[in-house]
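Structure provided below as structure tokens; questions to follow.
A single protein chain has been removed from this complex, and every other one stays in its place.
This part shows subunit A:
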Amino acid sequence: HCCLGVKTLSMKLNAAHPISEQSDPLSLSGRSRGAIISQYYNRTMQLRRRRQSRPAIRDFSRSARPSIRGYGMEVDSTDAEVSKRDRLVNNLQNLSVSDRVRMLRGMPLSVAEKTLQKEKHTLSGSQIPCCSQLKYYIIIGARHSWYSWLNFLHSLQLWQVALKTVSGRFGTGVLSYFLFLKTLLFFNFFLFLVTGAFMVLPQAVHPPVLPAGRSSFSGLELLTGAGYFSDTVMYYGYYSNYTLRKSCRDDGGVQNVSLSNGTRLDCVSKHLSYNMPLAYFFTIGVAFFITCIILVYSMSKSFGQSFRIDKSHSILAMKVLCSWDFKVIKKTSVKLMSENISTQLKELLAEVNQKHVKNTACQKLWRLMVHGLAWTICIGSTTACVLAIYYFSGSRIADNNLLLTEASLLALPVVVSLINLLLPGLFNLAAWMEDYESPSVRTYVAICRNLMLKVSVLGLLCYHWLGRVACWESFVGQELYRFLLMDFIFTLLDTLFGEFLWRLFSEKVLKRRRKPVFDIARNVLELIYGQTLAWLGVLFTPLLPAVQIIKLFLLFYIKKSSVMMNCQAPRKPYRVSQMTTVFITLLCFPSFLGASVCVTITMWSITPSSSCGPFRELKTMFQAGKRWVEELEKDNPNLSVLARAHSYLVENPFFLFVGAGIFLIVIYFHSQVVDGQRKIISLLQEQIENEGEDKKFLITRLQSIHEKKRTPARRLTSQVSLCCSGALQQLFLSKAKTISITWPPLSSYVFFFIYFSFRTSAVEIPTSSRQASSVL
């Protein structure tokens, strides 16, 4: 059905749209339909050559020169009169299905020109050289199921309409915040599924024996997470440290008897058993590992999309040609965007055309002092807050009233959230005092300072929590639950005061025309902070991802309504790809890495508490895995290989060092390659400029000679120009080929750029252009 479609493509093209082969290569600068078809014919030819494996040399007759071996493409029915179009169709037919679809989609022709005709053509067997009928149907079926799976995924898209409304009004910058929120939601959903399926569900189905004196439910639990919730499946302490078995319960309602890992009991079940400690350990480990892989992959993809080798030169051209955001559809927003672009263009013009004024030594010193003062303020306030938290967390309010004691647990989270809310405002004031010229430097400095604050606060809290109280894991879990909740409540308050009331204030009192700007960076950092807390807490509170999911869900709707009512898009140019890459990197490196380092240290070296939890009698949590491997080895001596591999790979840090070393070497190599390519690009650019100059010079000289002597000079002109363009084209092609081995996308741009620049510069010498293209 797809093969025949391509065959009818040519008929459709021939019949309905008689394309005049444009003899003038300049029309649409070589982008006429004929030129597009030529270009895609060449591309399909290259693709076919690449896809076919080289046949053995001995299969060729001796007389065949190596350069004209078409790798089996002599079977093509190449009639001399067959036009380019038919050859393109022929090429397309001989490609594999996925290649063909990709080529067809990528051709900048209209659908009407690519459309199939309704008549079915029967395919002769020779049309499918490689597959039998069955294989063909299997491939078609697989592709259909892949398309249906993609459609299903696409239909599951969350919040499509809401995101479109936001982007229609504010553009791509503010949209990136909401997309980031959606990404975090999926991470938490994945974590929730994994922990729910492997940890929460089995334990909920087999509840352990609970200690007496459980408190009843009072409303405060939702805020503090303690009380009624502390003996539920929510926290670490609830989980059993034995293997869950099913049968003992069914025999006359006998209580589930606890088994330690070594002893046997009389009611050994024939049903499946579930080793809880092992499941707990492995689930957390595997969940973190998969999250790490997904994060690193999305970070590298985002980095690849946003990284550009050569950034400096074409600011104005980029601003004019690339900055219009087609997503914005609301009329007032379009007007606002036009105003912003106009302002930015005027500023850029003034900057570019002005001589850069050098600062005197006095001014430099002054600026240095101002920067130093700002940094001192920031670091000083951070240290002060950290010390305050340290002393505050040391003190504990003990009272007779149980409710008050419970409520006092909320004091520390409130203090920390308050600090997280107020201190960034102080940092903003310091930045305003410093008055940075470039907005991106300003954003990076702000991110740096906020990060410093949050990392030191979290670091102090981690140190404070470890190993203090009996059953400290549940306590840590509860603390993290409280922190997460308080963070949410304070974000709500901040939205209310910072955005809603501030807008009313600025409109009514300050009489400003514009609404306050939505600060994307600060909001994204808050999201990252919340996610760090969630990742820290998964080990101690397996249901924390569920809490985070509910929080993110509510946050989406609240932020969306607040943004629509109260804010406007940022006025300064906001580089979306770059900032998205920065945020994903921040999510991966300080946030996830910090959380996983904490969790790893906890699992590896800290003694679990002896009164609760699934690792009660073990020295470290890691012992659960080790013990299981030892048991396996005991039961089945053949698996000693596994045990030894486990001890070498997992316990020995040497392997990690070697892996990290290899990684660093590969990164260094790639960075050197990129540097080399940068140099090649600048050299090529120079050469192209020089070539243009040379051509102009030659043409003027030869035209002046032509004025004097008519006929012989004309032949001379064409010959000289041909040899110039041909030779230099060869040189550039060879240079471009070396790049294409190392970096395909960049090379293809440079390559086609050179090719087309020669096509157009050959306008002055029409006789040589066809010959020049044949050289290529």
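Following the convention adopted for this analysis, a contact is a pair of C-beta atoms (placed from the backbone, for glycine too) under 8 Å apart; a residue touches a chain by one contact, two chains touch by 3 or more; residues count from 1.
Everything that follows uses one rule, which is that contacts and distances are computed from a predicted model.
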Chain not displayed: protein name in its UniProt record ("AP-2 complex subunit alpha", "EF-hand domain-containing protein", "Presenilin" or "Cysteine desulfurase, mitosomal"): "EF-hand domain-containing protein"
Given A:A112, A:V209 or A:V641, the one touching the chain that is not displayed: A:A112
Given A:L201, A:L222 or A:V320, the one touching the chain that is not displayed: A:V320
Candidates A:L345, A:L451, A:L492 or A:L698 - the one touching the absent chain: A:L345
Subunit A residues touching the omitted chain (full complex): 1-2, 5, 26-31, 101, 104-106, 108, 110-112, 114-118, 144, 147, 150-151, 154-155, 164, 171-172, 305-308, 310-311, 313-318, 320-331, 334-335, 338-339, 341-342, 345-346, 349, 352-353, 575-578, 685, 688-689, 692-693, 696, 746, 749, 752-753, 755-757, 760-761
